[in-house]
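Handing you this structure, nothing more for now.
One protein chain is absent from this view; the other protein chains keep their places.
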Amino acid sequence: MPTFVRGRDTKEQTVERPGAGRRDATDSDWVPTTCRMCLVACQVLVRVEAGQVVNVIGNPDSPNNRGRMCAKGKSGIMNHYNRSRLTRPLRRTNPEKGIKVDPRWEEISWDEAIDAITAKLRQVVEEDPRKLYLQTWADQDFAAWLGALASVVGTPYHQTGISGTCGKTIHSINYLTTGGWWDEVDFEYCNYLIDVGTQQGIATREGFNHAVPDCATARVERGMKLVVVDPVGNNAAAKADEWLPILPGTDAAFGLGMLHVLLNEARIFDAEFLAQRTNAGYLVGSDGRYVRDPASRQPLLFDLDSGTAKTHDDASLGAVALEGEFEVGGQLVKPAFQLLKERVAEYPPEFVEAITTIPASRLRRIAREFGEAAQIGATITIDGVELPYRPVCLNWCRGPQGHKHAWHHTWALQLVNVVVGCINVPGGYQSRATAIGWPDVSWPAVGQDGMMVPGAHSGKHALAFPGRPANRPGRLDLFELFPVAAHTRTFVPEVSKDPEMYGLDHRIEMLIHTAGNQIAGGWADVNAVVDWYKSIDLVVGFAVEINETHELDDIVLPMPTYLESNAFDSQDAVCGEGVAFHAIQQQTVERAPGVREPIEVMMDVYERAGILDEVYLVMNRVLKLKPPYLLETGRRYTHQEVLDRQAKSVYGPEFGWEWFKEHGILVWARGVAERYPGRFIKGRIPIYMENFVDRGEELGVVLGDMGLTWDLVDYDPLPQWIACESYGQLERGEIDAIGVHYKLPYIYGGQGNANPWIDELCEKLPQSYGVLINTRLAGQKGIKDGDWIWLESPVGKSRLRAHVTECVHPQVIGIAGHAGHWAGGKPLSRGKGVNFNSLLPYGTAHMDTISSSIDMCAPLTVRRSVGGPP
Amino acid sequence: MTRMGFSIDLERCVGCQACVIACKTENGTPRNIHWMRVLEKEEGAFPDARRSFTPVRCNHCANPPCVAACPTGAFVQRADGVVVVNESVCVGTMACLTACPYYVPARYDGGDGYFGKKLTMYEEAKYSNFREGTAQKCHFCYPRLDEGRPPACVEACPADALNYGDLDDPESPINIELQRRRHFRPREELGTDPSTYYLVGKGGGPAVGVS
Amino acid sequence: MTLMPDRLALALERAWTGWRGERRNHGNVDHGFQLDLPVQKHWGGRVAFYLFLGGTGGGFVFLEIVLRWLGVLGTATAAWGMWIGLALAFLSLLAIFDHLGPVARWRFLYAFRRPRQSWISRGVMIVSVLVLLRLVVALPTVPGAEGLPWADGSILGDGLRLLVLGFALAFVIYSGLVISSWNAIAFWNSALVPVLFVGFSFLGGLAALPVIAWLADGLTAMEQVGDAIWPIVLALIAGDAIVLALYLHGMSTATRPARVSVGMILRGAERRRFVGGVVTLGLLIPAVVVTLETIGSLGTGTGAALLLVGAVAAVQAGGYFLRDTILRAGVYGPPV
Partner (left out) sequence: MGVQRSVTTPMGRQQRTGEPDSASFIVKVLLMGELKRLAGRRELLLELPVGSTVHALASELGRVCDPAFGRLALSKEGDLQSHVAVFLNGAQLESMDGLPAPLTGGDIELMLVPMYEGG
């Protein structure tokens, strides 16, 4: 058992926050729970008086947010008391479905609703479980219980994210290079941060409420240099020491340009790290594959001391050759690093300037500064342990991940971190859930070819290495045609148009989704998504308010707000910090009359469908329940009972659900190895994706058999820059600008605008509902600040206000937040701003053949619109 | 004597509006009235254009024009320098706003809640603190100060850009900050003697231990 | 101590504003989120009307007493003037009363609590005393109350009238000081503002006298009073125009907020109200008409009289628009 710690002693608070904790408050009743206004899930204390929520403050005991809260979290009260909140099950009476089509709801009883759902579930399970599609979001507990259907009845479709780009390469690349789940910057020691297409540490990303203060301390106290590479002059660019406006869809060129300056011009790279801990030294033949030892089939490296080739796990392996060319087994071979150097040599800064519009001199200077700031070879002693010290990080996420060639854009950027060896070390690029010591041990291990594979705890995905041999698809998301992708549900609406074309004999007949706006934010061209939803016989939605997705539901079930819900969630830890923690979400006030706990609703469905026992069996595994807390078949449990068993199974009898309800969070100390696991991981990190050669060829064969012609240029072991379609359209003058979506710190997801406080802010801050258009472009179109304009793309058209500014790239239109709603249940949001996804062309040509990420470059034309507001 | 001061670090502030909504959550201010705001400004030409964020709130001046201008004596300066409004006396002339160079006080004229005429339970609980037709403004969360707790905006600020403390106590957090950082007071030339300090520039502390 | 129990205040408020239907406004401030120069909108038309009518009424009663003593005005004109002036004073009080906060307005007596520090407190006292005095002074002209010792011409009467003169002048000056004493709005923070308000108040007051004379003593009285007054009116128009020009020139070279205010009234949103309302309507047209009158080319008779009444009306409109535009162009400096 570790030593338990009072949360507030974790990281000393720069501002004394006495008395905010529940235990210290005398008379008031501050209920500790978790905020669900976004996925960061900060811990909060909710003040309840006379059964009503009257205040929400941050919980200082939580390392996740240390007593802080953001604007979205603070506005949560107004979502909880939302006047348009649903409290009765509804059934659609208007068979016609479509955008702005009134479903003509009628109220029905819970029994009627559950019976209808159970009947369809039985039919679908008997005929073909693949006809069932599940969509869950935010509430992890409910996602697990609804997701149990996937393990019980066998449907392969369980979509747990919303946006069409989310988790597409960020998780895969984190698994490959860090063994963890998503990235954080070690702001405590970092001295040089480049944010490419992300506002990490300033305005967005997980861990907002500890990343922002730590980044501020780094920027202001230690003078950390912040460079922001982004088409939009957003909040991050505003705080940056340097803002490099970049043309969208050219991130790979920027990354390759940085690599060229580092590897070929300045020759700054961590040779020792590359040799020992990556496949940089693996020898590659002319066919792009490793040269392997005939007997052990293990990849060979060239030992400079002995002048011979040895396998990566050969104890006698001495100095590894990273560069040059060698003759092994009668063929000329090169180390993978040599191939990487040759590839990046094709991207000198002058060539990169032509692609990205970033001046060559500026790119060269930034790359050199980054390389020198890495202090390659330096070490630092923390808690008596000497660790490598690489105080630099190139952080990327949403921007580069949202393109047709998402893999190459993001892989090129990540290699900048790998070549300077700043992964999971003080000052560098870290990843959550890489190494866990308690309560269950989960460490990355050595897998095939000596490469690293993530520990079980974080490994929730299909991995990019070694990947799966391609096969003829048996699923509507064509998962078998994406050998290295983590998940590919972005294809489902596209394939559902004509399943036979892919040899598929089923279509989705039943869909169950939780509150989340999958239609408005899930894919691209909203019409394509709506057509798919319309083809589904029974769509069941759990809702807090009727949003655009619910307007296509057949049955809508009222769902408690996050202040009325319980969830055990999972353990977590802030990268680089000396503690880990487990925080829960608990009900603070009575549920609105008529609203039931969704997990218990699904238990009713399972019971009536006769699969409850099987569900309990699966949940025993998924929730990691241990005897004597296993769910027994034949019995029926409430959610609270399950929560108690979960808590005791994981943390022991004295930490049951009652303990967590009282304290809200359990915090315990952890060692340096878990904080900075970088050099303690035995498996190697790839800089050369050798398995892409085989996976690409296998896929080519299968596609050939199926008569499909996909361009497999992306299956290249080395990163390259390939233009998005909009890049060419812009060059040929067919479009005025590329529309880019960016985030504002006070808006998250569609539920933001339906919140009156956030909506009021958006009305007063013009960039919220207006779109950013550069002064030069506006001038050409005769548009003045505040004018109403028409924004048009091949699939969508929208009328909104222009915010003429210098803070955006001249060939880019910046579209913020999640606006453009039309649902009846969101009166506050209707007709404000534009729904970005509705402007995006959708289809196989617009999705990454490696990761299935959707291209978020919107090809736009813009002109002034006569007349005032709509 | 204590004098409550407030510091706003313009370098740390990331313009996330958390303080603005935290103030609303704590005090339940009605529509269109914000006791704290983060003002945005754009300067310069592409590509060197730059946006800035400036949190503003009542500066609880030591020589407050609002207290002098108010005909009813509703604006009162507490012993610790915090300027509060005695709403049972205010008649709504808004002389306070005319005299305030920082455009701070607002008047609550009733009107519907955030979801229309019918108020939510939260609004009912909070609006009962305000008398219709009277002036209202940031009161430094004095109920929290009296409990020894930080103001809601300071507690919520994700960037730790806001801080407070007793200006008369050399050891208070704010005085320590003021010694370390360059700072200025808003519109000092107007003679209001504001107790808000804006911190600017980089602190430039020592690089963390490197061997 | 509560001057006014809430329930009573609410009932009175419903009676006072209930007929106005649903109130949609939320607070009366423009809490914007841009770091620019806020423009005041919490002192609207009612305050402008109060400053105009209070100021002009003060000027009017001042000149009426003085000219009565100088024999220019007949007793009937003076009496009529006294009562009409009183009615207009009450009207201005209603306007400022309506400006006060809903429900809170019924505790208006609290406004007397801080005379030592607050200009409005002093103003409220001045105007209260002024209106009371004018009421008292006017009482003897009420049929049946002629016996009162301070009728027109008596020593006590003159004493009271002297007091009225003092308070009237005090109020006219106060109406300028109430906005010029604070440095928050640069455009208002100038010594010329009280001078301007005094000038326009006397112009408005003086120009109204012939009309009152016509009402009280008929056309000939108007022409007779007019002959004495129109040249002074002309001089006042010129004087006010000069002061106005000086004021704007000063402001247009002062700090940025002041320059923005000048821009608003000369070229911006308030251009029509200022150039049209104040300059053309308030000064030019009356100047032309009065000049024609003084050089005798208008002749006599009701036609000319009506034209002159029109000119007087224009002067009053100009007086209102002056206060209105100066208030509307109240631009604050940046908060930081």
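So that you can tell them apart, the chains are marked A, B and C in the order they are listed, and the count of residues begins at 1 in each.
Quick note on the criterion: a residue touches a chain if its C-beta (ideal position, glycine included) is under 8 Å from a C-beta of that chain, and two chains touch if they have at least 3 such contacts.
Quick caveat, the model's predicted, so the values are computed rather than measured.
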Visible chains that the absent chain touches, using the contact criterion stated earlier: A
Touch with the omitted chain, as defined above, among A:Ala150, A:Ala360 or A:Ala592: A:Ala150
Per the touch definition above, residue among A:Asp139, A:Glu206 or A:Glu353 touching the missing chain: A:Glu206
Selected residue (touches chain absent from view) among A:Asn471, A:Thr633 or A:Thr844: A:Asn471
Contacting the left-out chain in the complete assembly, out of A:Ala319, A:Ala456 or A:Met501: A:Ala456
Hidden partner chain, residues of subunit A it touches: 39, 129-130, 143-144, 147, 150-156, 158-163, 166-167, 170-171, 182, 206, 440-443, 445-448, 453-457, 459-463, 466, 468-469, 471, 474, 480, 486-487, 489, 618, 620-622, 624, 626-627, 630
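Here, only the chains that are shown with their structure count from here on.
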Inter-centroid spacing, subunit C versus subunit A (mean Cα positions, whole Å): 66
Separation of mean Cα positions, subunit C and subunit B [Å, integer]: 37
Multi-partner residues of subunit C (at least 2 other chains): 31-33
Two or more partner chains touched - positions in subunit B: 31-32, 40, 52
Touch list for subunit B against partner subunit C, complex: 30-34, 37-41, 52, 54, 56, 65, 67-74, 88-95, 97-112, 131-135, 186-187, 190-191, 198
Footprint of subunit A on subunit C - complex, ascending: 31-33
In the complex with subunit B, residue positions of subunit A that touch it: 14-20, 49, 52-58, 65, 67-71, 74-75, 77-78, 81-83, 188-189, 191, 202-203, 208-209, 212-213, 216-217, 219-223, 233, 235, 237-239, 243-245, 375, 378-381, 389, 391, 745-746, 756-758, 760-761, 765, 774-776, 805-810
